[in-house]
Each structure stands twice: as structure tokens, then as C-alpha cells.
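Step one of this worksheet: look at the structure below.
Note that one protein chain of the assembly has been removed; the remaining protein chains are unaltered in position.
Presenting subunit A:
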Amino acid sequence: MLRQTDQVPPPTTTPVDAALVACADGDPTTFGPVYDALAPVAFGTSLGVLRDPDHAAEVTQEVMVEVWQTAARFDPARASARTWVATLARRRAVDRVRAEQSRRDRDQRDLDASVAGAPRDVVVEDVERRLEGAAVRRCLESLTPTQREAVVEAYYGGRTYREVAERLGAALPTVKSRIRDGLGRLRDCLGVARG
């Protein structure tokens, strides 16, 4: 397959990456194994953000059809198939949560304000449980508590950093740097390096 990429060779190409590249040739029968390998990432990612299995299943269905349709855009030099699918799934799940969030926020602003402390504890507890088995779990401990809080709020809450700042009662630049430094530390801890 002729595709122009940067001169850096692909880091490690897994069989799943190869299968995804191969299915870009348009044969639907090659997609079954790709689905089996990648749908759990899509579902796990969607569920993490949406927390509702029915919604997560709908998003998974949309994402996996998108994976098929846009398979030619997958570039193994830039990301693993797993990362690519997680990115697509997260984007869709967050779009959905935002659409619902704005409605809920409008309806329940007063109520939210009066019980602001409670839902956050639930989220943190939920996160601890969800992260069992996530590659990032060990590394989260290398973050400062405020970095961890900002990253986790943005990840699981599907919130913009502005909303995170509002929710945590912190200044905007502060939250932006917590997210940036937090993800930077995670990157180093996970040993992620490209190029």
C-alpha cells in the first residue's frame, strides 16, 4: 500500500494494526476479526464516559461502522489501532455527554449547586473501580492530587477544562496547566514516545 508518511518507521505494528490496514481494501468479510479485536476498546471507552451501557452500545455501533468506513485514514505510524479507536470512541461519547449535559445543567443548575460535593465523591469512587485493569492506573499515582483531580474530571466527566475549572473552583490557567502537566507525567510514566 502506497501511503506517504513521515520518515520515522512505524514503532511496532501489531497484528490488529495490520488487520485494520488490510480491511481498508474494501472487503467487508475481513472486518469481523477487526471488530472482535477493537470493539471492546470502543465499548470500554464509551462506557467510561457515558456510564450507561445502552448509550455506550449505541456509540460503539456508530464508532465501529466509522472504523470500517474510514479505515484508509488509519496510519499505523501515528497510532496503534487501539489508540485510534479509543480516540474515535471518546470523541463521540463526549459529544453525546455534552449534548445531554447542557440540557441537564440548564434544568438542574440550582440543584447541582446545593449538592455540589456529593456527585464528585461518587465519580472518584467510580473511577477507582473502573481503572482496575487500565494501563494508566499505576501511573496516576505519580500525579499530584490536584493534577489527578483535573485529569480525571476531564476524562470521566467529558468536560471542557473551563467546566472543570468552574467545578473545582480553580482559575482557568491553573486547571489548564494541571491537565497539561498531568498528561505530561502520565506520558513519561507510560514511556510513550514517538518520533
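Everything that follows uses one rule, which is that a residue touches a chain if its C-beta (ideal position, glycine included) is under 8 Å from a C-beta of that chain, and two chains touch if they have at least 3 such contacts; residues count from 1.
Quick note on the criterion: contacts and distances are computed from a predicted model.
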Per UniProt record, name of the chain withheld from view ["Branched-chain amino acid ABC transporter permease", "Regulator of SigK", "ABC-type iron transport system FetAB ATPase subunit" or "Dihydrolipoyl dehydrogenase"]: "Regulator of SigK"
Contact footprint on subunit A, counting only the chain that is left out: 3-4, 6, 24, 26, 28, 31-32, 35-36, 39-45, 47-48, 53, 56-57, 60-61, 64-65, 68-73, 78-80, 82-83, 86-87, 89-91, 94, 130-136, 139, 151, 154-155, 158-162, 164, 176, 179-180, 182-184, 186-187, 190, 192-195
